[in-house]
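What follows is a single structure, and I will ask about it in a moment.
As you look at this complex, bear in mind that one protein chain is not there, while each of the others sits in place.
The first chain written gets the first letter, and so on, giving A and B; residue counts start at 1 in each chain.
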Amino acid sequence: MSDDTFGSIAHRASLRSGDRVRVVASIVAALLFLFPVFWMVLTSFKLQKDIFTSPPTFIFTPTLENYVSYLQRSTIPHQMLNTVVVAFASGIISIVAGTMAGYALARLRIRGAGFLGVLILMSRGVPPIALAVPMFLVGRAFGLIDSHIILILAYCTFLIPYVMWLMRGFFKALPKELEESAMLDGCNRFGAFFKIIVPISVPGLLSTLIFCVILAWEELLFAIVLTNRVASTVPVAIVNIAGDTVNGANWGALTAVGTMTVIPVVVFALLVQKWLIQGLADGATKG
Amino acid sequence: MMRNYRNFGSISRRAVMVGGAAAVATRAFGAQGSSALGTPESPVQLRVISDAAYGIAWQASMVPEFNKLYPNIKVTIDPVPYAELLAKIMLDATASQPTYDVIIVDDPWTPQVARTGALLDIRKETAAWTDPGYDWDDFNAAPLEATQWNGVQYGVPLRSNMLLMFVNKTLYKKAGLPEPTPDLTWDQYLEQAPKLVQDTNGDGTIDAWAIDTYFKRDALTPTIWQAILNANGGSLLDKNNKPAFNNEIGVKALKTHIALLKYAPPGGVSHGYSEALQSFRQGQVATSFMWGSVYRNSAVDPKTTTLKPEEVGLQVMPVGSAMAGAHRGIASGTIHAKSPNKQAAWGLLQWFSSKQGEKWHSNALGGFPARKSTLASTPESEWLSPVFKALQQGYDTIEKGKMWRLRHPKSDAVQQVLADAVAAAISGQATAEAALQEAAVKVEKILR
Partner (left out) sequence: MSSLKAAPVRTWHSRTERLTDFVSRWAFMSPAGLILLAMLAYPILYTFEISFSELDLSTFTATEWVGWDNYAEVLHDTRFWASLKVTGVYLLLSLPLQIVLGFGIAYLVNVEWAGRGVIRALFLIPMVVAPVVAGGVWRMMLDPLYGITNYVLGFVGLGPYDWLGDPWLAMLTVVIIDTWRWTPFVVLIGTAAIMALPRDIFEAAELDGANWWAKLWSITIPLLLPMIAATFIVRWLGAVKMFDIALAATNGGPGASTQVINLFIYEEAFRSLKFAESAAMAVIVLVGTMVLTAIFLRGSRMLEEMH
C-alpha cells in the first residue's frame, strides 16, 4: 500500500474555488443528514408535554429526567453489557472466519470456490424472519436459548458473508508477490497469511469490524426470539419502551436511549476512522 | 416439620402486618405445607412471560407486594414487546421443558395457546389450593370468559381493559354542547362532531378536533369498527363460524369509522394508539375511543397529561341501533400444564386476582379490576370512582353484545385480515363494501 494510492485529486495546499464549493456543499449535506439526529438529541432533553407542541419548540426547560429514568430501569445496564459482548464477539468471530474465507476465495484457487462464494453471498437473501423460528428450535434442542453464544452464532451467519465478500476484494488488491516471497522464505500457507497478509490488512479488518459491530448492535428480531432475560440486548429494551401498551410511546425516554446507544459506537468508530476509510476503499473497490 | 411450622408462623405474622390478604396466604399455606411454596433455604423460582408494558411495572411493585405474603416464591417476569409476545409464547410453551410457569395471555390468545395443550385447566386443577373465599362467581362474566375455551377455564383476569369513550369536558363546554352521557347515540355524536372541530383561542386557526382513535393500519384498528358493528347488532361470525360482517350492518359500521376521520386532527389517518393518546392528553381532541386503562396517564398523572380528572369523562362508546358499544381486552394469567411449580404459580395468580390483590392493583398501579365486589367498593383514589362505574357499565355492555375479538385458534390471522380490510377502507384505497367483501372471503378460507 504505497502512499500514492491515497493521493487524491484534491491534494493541494490551498483550496481552489471549485473545491470551496464542494466543502460548503458537503457541510450542507452533513447538516441535512444530521438534522434528525439533532432532533433526536433535542427531544431527549424535553418533557413529554414539550415534545408534542404545535408549533414545535426550540426553547424549553431542558430536563435530564429521560436519561435518569432510563438508567434507573434495572435491566438496562445488564442489557447494555450484553449488547457490547454480543456485538463484539460476533464481530470478531465473523472477522476471523470471514477473512480466512475471503482469502481463500481471492487467492487459493479451490475448485468451485467462486460458486461457493456466490452461494454464501446469496445466503443473505433468505428473509431473516424465516430463519428465526428454526434457529430457535435448534437453540432449544441444544439448550442454548437465552445464552450469548446462540445470539453470537446467529449474528455470525449474516456477518460472515458480508466480511467474506469485502475482504475478498481487499485481498485481490494486494500484490501476489507478498505471500510468494514469504513462502519462498519457508513460511507455509498459514504462516504467510497470518504473518504477512493479516498485518498489512489491519485497517481493512478494523473497518469491516466496525460495520459488523454496527449491524449486530442494532439487531432486533433474533434478539427477541432467541433471548429472554440473561442475554437480552438494548434493542429489545428500546422496543419495549416504544411498544408501551399502557402509557403510549414515551418519546423522551426513547430518544434518550437512542442517543445513548449511538454514543459508544460513534466513539469506537472515531477511534479507528482512519483505518476505516482505507479498509473500505481497498475491500470494496474490487468486490 | 419443625422448620415448616416455624416458617408458617413467620409468614402469617408478616401477613397480618400486610393486611387483609393474610387469610388467603395462611390457609393455602397451612393446607399444603410449605415445600411447594418454597422455603427460605430453597425458594421456588417462578418464571413469568408478559407484555413489557405492564410486566416491567409488575416486577417492580407487584412482586415485592406478593413477596410480603409469599417470601419464598421468587418471581421473575420477562417483559416481551407486545408485537412479538404471542409468537414467543407459542415457541416457548411448546417445548418439552418450557421456561415459563406463568403465561400472561392477551384477550384473543387463549384458544391458540390452549390448543397446543400447554395450558392448565386452572379452575379444576388448582381447586385443592384455592382459598374458599376466592369466589369465582364474583368475577364479571365478560373478563372471566376471556380465558374460557371449549368449556374449560384456563386463566384468571389480571388486568382488565376495554375500549371506552374518553371525553374532554372542557372542549364540549367550549363548543357549547352538553356533556355526553352513556345514552349518547351515534347519530347524535356525528351531528355534534362538526361543532367540536373548533378554534379555542380565537386566533383564526383550528386547534381542537372532535376525535382521535385508531385509524392506521394496525391489528387493533378493527376493534373500533367491531365495537360499532356490535353496537348495531352485528357480529363477526354467524353460528356456523361463517363471516357475518359482510352485510349492510358491517358496511354501515365501517362507514361510521371512516366518517370519524373527517373530524380528526390533520394526519389522523396514520394515527393509532400512541398518537391518539397523545392528542387527547394534549387537549386537542374532545373524544377518543381508547382503552380504559390509559385513564390514569391521560387524566391524573401530571407528568404525562395536560388534563385533570374533573375534565375527563369516561363512558361506554355511543349507542348504535341495538345498544351501546365497547370492546374487551383482558390480560389474563395462565399456568403451563407442564410447570413443576403449579402450586406456587397459582399462589401468585390467586393472590393477584383475589379481592385483596385486585384492590391493591387498582390502588397502587391503577390496574382495572374484574370483580363485581371490587367495582362496587369505594377505591382509595377519588378519581377511580367514576372509572369503576364506567367499567361496570362496560362489562355489562360487552357481555350483552359479545364484544370481543374472535375466539378461535386462528383468531390473530383473522384479525390481521380485518386490519388490512379496515385500513384499506379508511385510507380510501378500497370502498367499505369491497374491503369487507374481500375480507369475508379470506376469513372464510382461514376458518375452513
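Just so we're on the same page, a contact is a pair of C-beta atoms (placed from the backbone, for glycine too) under 8 Å apart; a residue touches a chain by one contact, two chains touch by 3 or more.
All figures in this text were calculated on a predicted structure; none of them were measured in a lab.
Student: For the full complex, which residue in A:71, A:92 or A:121 touches the chain that was left out?
Tutor: Of the listed residues, the one touching the omitted chain is A:121.
Student: Counting contacts across the full complex, list the positions on chain A that touch the omitted chain.
Tutor: Residues in contact with the chain left out: 4-12, 15, 18-19, 22-23, 25-27, 29-30, 33-34, 36-37, 39-40, 43, 51-56, 93, 96-98, 100-101, 103-105, 108, 110, 113, 116, 118, 120-131, 133-135, 137-138, 153-154, 156-157, 160-162, 164-165, 169, 188-190, 193, 211, 214, 217-218, 220-221, 234-235, 238-239, 242, 249, 251, 254-255, 257-258, 261-262, 265-266, 269-270, 273-274, 276-282, 284-287.
Student: In the whole complex, what residues of chain B lie against the chain that is missing from view?
Tutor: Against the missing chain, chain B presents residues 83-84, 86-87, 90-91, 94, 112, 115-118, 216-219, 265-270, 272, 279, 284, 409-410, 412-413, 415-416, 420, 423-424, 426-430, 438.
Please note the rule applied: only the chains that are shown with their structure count from here on.
Student: Could you pull out which chain A residues touch chain B in their complex?
Tutor: Chain A residues touching chain B: 47-49, 52, 54, 73-74, 133, 136, 140, 145-146, 224-225, 228-229, 236, 239-240, 242-249.
Student: Taking the touch rule as given, give the residues of chain B at its contact with chain A in the complex, in rising order.
Tutor: 49, 51-54, 56-57, 60, 76, 78-84, 87-88, 91, 95, 99, 207, 273-274, 277-279, 282, 291, 293-294, 297, 303-304, 306
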